[in-house]
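Missing here is one protein chain; the remaining ones are kept as they sit in the complex.
Which chain is which? They are A and B, in the order written, and residues in each are numbered from 1.
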Amino acid sequence: MRAAGMTAAAVRAALRRIAATTFVSLVLAFFALPMLWLASAPFDADPRINVSLPSFTLANFRVLMDDPYALRSLRNSAVLAAGTAAVVVVSAALAAYALSRVRLPGRDVLLYLLLLLSSIITGTAAMVPIFLLATQLHLVDSHLGVVLVLSGGLLPTAIFLLKDFTDATPASYEEAARVFGASPLQTLRHVVVPVIRPGLAMVGIWTVAQVWGDFLMPFLLLRDPDKAPASVIMYTFYTEGGQPDLALIGAFSLLYSVPVVAMYLLVSRRYGFRFHGGIKR
Amino acid sequence: MHISGRSTSSRPHPRLTAALALLLAGAAVSSCGGGSSSTDPQRNAKARTFTLTIARNAIVGGKNDAEASWITKTVIPGFVAAEKAKGLRVKVVYHGYGVDDDAYKTKTALDLKSKAGADIVSLDGIWVGEFAQARYIKPLADVVGARADSWDGWSQISPSVQQLGSFQGKRYGIPPSTDGRVLFYNKKLFARAGLPVNWQPRSWDEILAAGRALKKLPGVTPLQFDAGTAMGEATTMQGVLPLLAGAGAQIYSGGKWTGGGAAMKQVLGFYQHLYGPEGLGDRKLQQEAKGRDKSFEEFANNRIGVLLEGVYLWRAVLNPKDGIARMPDRDQAVGYALIPAVAPGKGVQGRSFVSMSGGSVATVNPHTKYPQQAFDLLAYLNRPDVVKARIAGNPEVTSRNDVNAEALKNDPFLSFVAQKVLPVTLFRPGLAAYTQVSTALQEATAGIVAGHSPDDAAGQYNGKLEGIVGGAGNVNAG
Partner (left out) sequence: MVPATSTPAEPAGAAPARAEAADVVGLGRRRAAAFVAPALVLVLVFLVFPALWTLYLGVTDYRLTGLAATRPHFVGVRNYTDVLADGRFHDSLWLTLQFVGGSAVLGQTVLGFAVAWVMRERPAAVRRTVEALVLLAWILPGSVVAFLWLALLDRDGGTLNTLLGTPGTAWLLDHPMASIIVFNIWRGTAFSMMLYTAALGNVPPSHLETAKLAGASTWQTLRDAVLPKIRGHVLTSLLLVSLWTFNDFTPYLITAGGPENRSEVLSVYVYRTALGEGRLGFGAAISLVMLLVNLAIATAYLRALRRRRA
């Protein structure tokens, strides 16, 4: 009896392990498969829209090194992404903390309405109002303008996410800090921020990824092509008839992706990169 | 209720801050825009030091690289030196974009709307009308004065090409070049199918007959005429409009748009031979997001018999030197023929052969600070020697007859375009409704691809067209 029960349990455990392993392999395959093109096309002398063993070359990268805009555009992207992330993370953290700890009437409804409005702003229909607004505020053709416009659209989501984090952390530490005479700003900096740091990292990375991929706003708001970010330059590797120059696009895709991936690795190693996890460590 | 009433009143209330910010923003927006508000063509004409900006959809290292390089390496240094010789200190800045045409159009419209943007702006010829109606651009004579019409270059640009930069009889800009559409065919496949390698069809039936012969070759798509919405404007320009002209109608003439009448049904009937049961074309290719790219690739790989395309195919796609779908034996393997009308003499205005052309137009921003100097630069861009420098590396049909006669004489294909195609070509109407009409045309062909009958597709098109252009009164349904 007992032996049979144990065997059955062992069989069940083994089956479970096999199922889990199969699942993990399938997930790995599903997420890795599309990435193959990024591994082959950049090094292919004559890339097509399919994955093939490349006739290996680095010529595509050499062309990009000589391109007057390619590398500069990555710097511009970094400026825009870092600027927007700084504005969004700092102002969203302040707002989320206040909204989480002080109950203002109707704040949740308001926050959700803003979240909905942000979907109008990030759409294409709002481009004329945004452009004319930026013109009047003398923000056209400046990185600051792009940073502010993008921040406005991203803030509601960032506040929403960060408020979720702060809501989930108990206020007892902050009360203790208050008893010891810390000012609210000090409490925020030395007590709250360390606790919600994974959340800040997550929102920061999310912001960077959004800005890094955004084409329309930077394109419309910046006139001087020297200021254009990589998302805009990526769209210039086409012919007059709209056909992609896959040799350059493949190589540029890789250059364009590496910084975000590197940033993710760095941030996740230094700050952790998950929700609500901080409090338990 | 509160400990101190005073502190209540001095508290920065969030709602107050909100209202304030809104007010500020509102006030800022309602005030007048930037740029020059003067309309005097002679403003700042005597300036000794000035900066001009050129903007167009061409970027060094990307889209239209050759044109961008020509501007930065030839035009700007040349113009600056020429002005310096006159004792003027000039700086010319180039803003090259090189993106999708819709995006460039949007950006340019926003720049002009806010009375800003470059001094010399380049537009697609079909945008001239809608930009003029929106008052984003003005007739050249209004912006720079009488010298715009007395410019000596006009005598070298044929009236039909000048039409590209004109709207309601007024010149808005100078077109630097133009193009045309022809039938490209693969001589190797023609030989294998027993067809003549020097081919010039005289009617649509002759095209279909060639298609039927080509269909016997395995793995070959006999005919490729762009269709469907995925191809976008290519469907209209490289399919519907040349066929429509061949059926005797123009999409817009005499103040009316052409509806789903006899001519349109003929066009859609032709499409049915390709994408209906007879299957002389590849139905799926018309639906794919990258279908046009694929048609180029397949033509270069000897898998398409006949392809209706622009000059661009020869010059930039199949070009053995630097095309995107290189065809090393292009000059021997690829033939070209005029697009015939449905039958001889049955095309628009009794033509036996037809084509469609387009091209860009360079204009002077009405809000430039230096209209006279900007026109000097525009004229310089179109000077014969400067134009010759532009096409030195990659020959194309320029708008100037004098340059074409000299520079294209050793290029049989481009000479063919300049001498045979341009005389029979037509241009699209530059009205704001055109883009929507074009979409409706694409949808009509998509209907054929999806298996509808020409009558049904034409009827649906007619209904949509009436909605777009404001009722049946603006539609010629005959």
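Criterion: a residue touches a chain if its C-beta (ideal position, glycine included) is under 8 Å from a C-beta of that chain, and two chains touch if they have at least 3 such contacts.
Because the structure is a prediction, the values reported are computed rather than measured.
Engineer: Who touches the missing chain here, A:Ala70, A:Met234 or A:Ala247?
Structural biologist: Of all options in A:Ala70, A:Met234 or A:Ala247, contact with the hidden chain holds for A:Met234.
Engineer: Given the contact definition stated above, which residue among B:Asp142, B:Glu288, B:Asp402 or B:Asp456 touches the chain not shown here?
Structural biologist: B:Glu288
Engineer: State which residues belonging to chain B touch the missing partner chain.
Structural biologist: Answer for chain B: residues 2-3, 7-8, 11-14, 17-18, 21-22, 24-26, 102-103, 105-106, 109-110, 113, 127, 129-131, 133-136, 228-230, 284, 287-290, 431-433, 435-436, 439, 446, 449-450 touch the chain left out.
Engineer: Could I get the residues of chain A that touch the absent chain, sorted low to high?
Structural biologist: 20, 23-24, 27-28, 30-38, 41, 48-52, 87, 90-92, 94-95, 97-99, 101-109, 112, 114-130, 133, 148-149, 151-153, 155-157, 159-161, 164, 167-168, 171, 174-175, 178, 184, 187, 202, 205, 208-209, 212-213, 215, 230-231, 234-235, 244, 249-250, 253, 256-257, 260-261, 264-265, 273-277, 280
By definition in this document, only the chains that are shown with their structure count from here on.
Engineer: Hey, how far is the Cα centre of chain A from the one of chain B, in Å?
Structural biologist: So the centroids are 37 Å from each other.
Engineer: Can you check the complex and tell me which residues of chain A touch chain B?
Structural biologist: 48-49, 63, 66-70, 127-128, 131-133, 135-137, 140, 215-216, 219-220, 223-225, 232-233, 235-245, 248
Engineer: Which stretch or stretches of chain B touch chain A in the complex?
Structural biologist: 25, 28-29, 31, 33-34, 55, 59-64, 95-101, 103, 106-107, 110-111, 113-114, 116-118, 290, 292-293, 296-297, 310, 312, 316-317, 324
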